[in-house]
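Let me give you the structure first, and then I'll get to my questions.
The chains shown are only part of the set, and none of them has been moved.
Each chain carries a letter (A and B) given by its place in the written order, and its residues are counted from 1.
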Amino acid sequence: MRVFTIERRIRFSHCDPAGIVYFVNFFDMINAIVEDWFDQVIGLPFQEMHLQRRIGFPIVDTDCQFFRPCHLGDMLRLELGISRLGRSSIEFRIAGRVDDEEKLRGRHKVALVSLDTFRSMPIPDDLRAKMAPYVTDASGDRA
Amino acid sequence: MRVFTIERRIRFSHCDPAGIVYFVNFFDMINAIVEDWFDQVIGLPFQEMHLQRRIGFPIVDTDCQFFRPCHLGDMLRLELGISRLGRSSIEFRIAGRVDDEEKLRGRHKVALVSLDTFRSMPIPDDLRAKMAPYVTDASGDRA
């Protein structure tokens, strides 16, 4: 089972008057890791996905637990795996760490739709084959 | 049981290349309804909360289900209630509708901390008394 990883330096613009990351920005980072994974692993950049294939993966359900705040200057390491690969849906599990400290854990479910009809579609076999190595076996684990 | 409501016109800047609201912006709206509720209902504007009292309500866990996309120009009506009022935590339930169509449903848990120590604190009784009318009785309902 594989994990896809990106790193993000916590910037000034991510932080709020309390000096910690405004939580909304974590969801933007979660979107970014999914975008990078589609680009680098699945070989389907968003511009090709949306503009040429006219398909999209809108978010069905997303959940994130925040264990500890992140601060300006932290290097956040985000990891992506797949907790459940359905017929047209993918449930990602996302973990965020700074050094050895777990900062957040997310579950982020998307589903394939046609952008012309906004109706769900089955994930094509060629894409599914590239996704399969990222499916985790921790099926009993909530996050 | 009371519900607090705000309305938000879906703007150009909320929308993505697929012509629908980029989901991250919904979390910013959820933060806004919580901020407005603290200001207008609890009588504790965020500037007073953060800068004078040096307390905050960071997000512990947030979850949102998206049923249908929102489009540019939609008037989104957001409703806030409390699904669980703990010793130092508040779990809000948020619903979003455009006309009669439910667009999203969220669960948004925050916990009171000291901004100086980032340690949790019990919710003071005067604040708790103002929160109580918003506690829903739908305790068995997940969202």
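Assume a residue touches a chain if its C-beta (ideal position, glycine included) is under 8 Å from a C-beta of that chain, and two chains touch if they have at least 3 such contacts.
Just so it is clear, the model here is predicted, and its values are computed rather than measured.
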item: Overall copies of the shared sequence [whole complex; 2 in view]; value: 4
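Going forward, only the chains that are shown with their structure count from here on.
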item: Rotation, 0 to 180 degrees and nearest 5, that superposes subunit A on copy subunit B via CA atoms; value: 180
item: Distance from subunit B to subunit A - Cα centre to Cα centre, in angstrom; value: 23
item: Residue ranges of subunit B in contact with subunit A within the complex; value: 17-18, 20, 22-24, 27-28, 31, 50-51, 56, 58-66, 69, 115, 118
